[in-house]
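Everything on this sheet refers to the single structure shown next.
Left out: one protein chain. Kept in place: all the others.
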Amino acid sequence: MVMQARGVMPKRGGNVSIKMLLLNLRTFIALLAVVVFFSATVPGFLSEANLIIMSKHVALNAFLAIGMTFVIITGGIDLSVGSIVGLSGMVAGALILNGLDLGPVGYTIYFSVPEIIAITIVLGAILGIFNGLLITRLKVAPFIATLGTLYIARGAAMLSSDGGTFPNLIGKAELGNTGFPTLGTATVLGLPLSIWILIVVGLGAAYLAAKTPLGRQIYAVGGNERAAALSGVRVDRIKLFVYMFSGLCAAIVGLIIASQLVAAHPATGETFELNAIAAAVLGGTSMSGGRGTIGGTVVGAFVIGVLSDGLVMMGVSSFWQMVIKGVVIIAAVVVDQFQRELQRRAALQQQ
Amino acid sequence: MDFRQLALAATMVVSVVGGVGVAHADSGLIAIITPSHDNPFFKAEAEGAQARAKELGYDTIVMVHDDDANKQMELFDAAIGRHAKAIILDNAGADATLTAVQKAKDAGIPSFLIDREINATGVAVSQIVSNNYQGATLGGQEFVRLMAEKGTYVELVGKESDTNAGIRSSGFHDIIDQYPDLKLVARQSADWSQPTAFQKMETILQANPDIKGVISGNDTMAMGAWAALKAAGKTSVILVGFDGSNDVRDSIKEGGIKATVLQPAYREAQLAVEQADKYLKTGTTGVAEKQLMDCILINSQNAAKLDTFALK
Partner (left out) sequence: MSLSLRLPPNLPHPALTTPGARGSPAIRLLRRRLFPGLLVLALISLPACKLVRNAPASSADNHGASSEAVNQGFNAAGYVAGIWDQQLLPYVAAQAVPATTVLAALRDNADAAGKAYGHRANDSTPWNFVVRGDGVITAANTASRAATIDVALLPSTSPPAALPAADLRIQIGPVIAGTAVRDAADFIKFGSVTNQLEFAQVSRAINDRIRDQTLKDFPRDNLVGRKVSFRGMFTAPASGTLPVIAPLSLGIMEATP
């Protein structure tokens, strides 16, 4: 993609090319701006501990945003991720505390923590596949299909405990299911485990998007679905994959949050989907599909995360925080439109 | 890529936005974390704590967790990052809060809980708990008295995932259920919200036009229900709320809503700051960790004395 982007840039008219460069790097510049701003205004903002903590906060939104980016690139949307976060946490919590009751057999299975993590992630993927099937087989519009799943998953999360919290998820030695909090609290080489997982998932997703045929096909589906289908892309499978991946990412977030809090609450993750969409858009993903990068999305997630953490540390009223967040998102899209117009003109000039 | 240009642009952005600094006083910072201020109850709480902390010479930072335990954890991180001296907290869940408070304790920051408690002792320094249950039984007793021990009634419950919704409901029922002639005809959650309560009340009235009373888990829902009852011309229905907000006080004075239960939020918040101050100066608060603050019944006799969650 880097090569293609450069290829479009006109060689003459250096003024335009600088503007183009700045526009292309706008998310990164925005990140730089917020970081510099807060390090000047908030004491202790740039300390190593605070940077790590902020990255940990950002990681949660970044997971969701990565999954969301693929979905948006195909021209879809996934509103159910916040609810899947909540449900995944509840499933993990229930499996640790209560095990899986086999009903009439009269026995309860208690899984070990790695198994619980695997089950939860598979469940997230299954919910994603459910979204995908609704969209591909039953031709439900993505907005509606995932809205339905949003309600179903949230309701199921509430039902799982009658609205209560699954507390104290430390497991029991005699049941062999201790160690769940490790996921949220362990550090490797000074970095929290969740950041390492983000690095792995992020690099994997970026590689998948940029270097693999599957990645190219995802862009193709979003760019022009019919053209992609005609050129042999199995559009339905691609869509199934992106929703599955999005659900899987949501399950990872649910697990990390439940592990960090050592408790699972069914309302966890409300409105997370909107933050994920915002991060993707801020990172240059086009809502009409076909355009976007994982790197851009991760930077977008950092902009939003650093902004909200910084405003919190400054003690700005939460109502103003909302206003500022909204302004930043709108500004990002306006700049995005401006850039595309500029590109179009540059391309015309070249011809 | 032209990094000179990039650096220039970045410097420009910085010089525009980077001019402001945050002043900080010497006696230290107190972080005040509550649910969202769109409910006047929590706003009063935050303001009570803030005012007292300023009087005692502290800087304050006010944050809201929107009843999201994950966000609350992030706010604790922020408070630790700002090297707060103490945290005043109205928490986001009796079990889910434990880790956050423990984390602050490990970082050397004492927490002082107000309004809601956590299901553990020895982690926070103080837990000044609103006795929601006792308040609900007060409201329940007044409701039973007003209903003359019989008739059909509706219950509006708060957000089901919120601990206090369950506590208040069981407090109401512990009293009301002892009177077999009081019949519950509908029980619905209205998410603590005024517009939701309005809609649910309208719907319930369609199915049960002859109800005699409504008991509500908080005042915002009571206000919504009252609007629906008024619109339907059923102003003789007995309505009892919970919280002691100024809106409901005014309604009680006009003879609309019959009663509510005051949680002394403002006083609790101030008490927490006072205990934090004493703890920071002497190393002890001098009182037990868990302190239960009783609620007070507000009806037409004492409504005039109520202002911003405190009896004058």
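Per-chain residue numbering starts at 1, and chain names A and B are given in the order in which the chains are listed.
Here is the rule we go by: a residue touches a chain if its C-beta (ideal position, glycine included) is under 8 Å from a C-beta of that chain, and two chains touch if they have at least 3 such contacts.
A quick note: this is a predicted structure, and the numbers were derived from the prediction, not measured.
The hidden chain makes contact, of the residues B:T60, B:T137, B:T220 or B:S251, with B:T137. Among the residues A:G163, A:G247, A:G269 or A:G315, only A:G163 touches the chain that is left out of the figure. Checked against the full complex, the candidates A:F28, A:F130, A:F180 or A:F272 give a single residue touching the omitted chain, namely A:F28. Checked against the full complex, the candidates B:S36, B:T152, B:Q291 or B:T308 give a single residue touching the omitted chain, namely B:Q291. Residues of subunit B that touch the chain left out of view are 94-95, 117, 119, 121, 129, 131-134, 137, 141, 144, 149, 163, 166-167, 169-171, 174-175, 178-179, 264, 267, 271, 287-294.
By the touch rule set out above, subunit A reaches the unshown chain at residues 1-2, 4-6, 8, 24-25, 27-28, 31, 97-99, 101, 106-112, 114-115, 118, 160-167, 175-177, 202-203, 206, 208, 210, 212-214, 216-217, 219-220, 223-224, 227-228, 231-234, 237-238, 241, 283-285, 290-296, 298-299, 302, 343.
The rule is short, and it goes like this: only the chains that are shown with their structure count from here on.
Averaging C-alpha coordinates per chain places the centre of subunit A 32 Å away from that of subunit B. Touching subunit B in their complex are the following residues of subunit A: 18, 21-22, 25, 29, 32-33, 36-37, 40-45, 47, 49-50, 53, 56-57, 60, 158, 162-168, 257, 260-270, 309, 312-315, 317-319. Across the complex, subunit A is touched by residues 1-2, 5-6, 9-10, 13-14, 17-18, 20-22, 24, 36-37, 60-64, 66-70, 73-75, 77-78, 80-83, 93-96, 98-100, 119, 159-162, 165-166 of subunit B.
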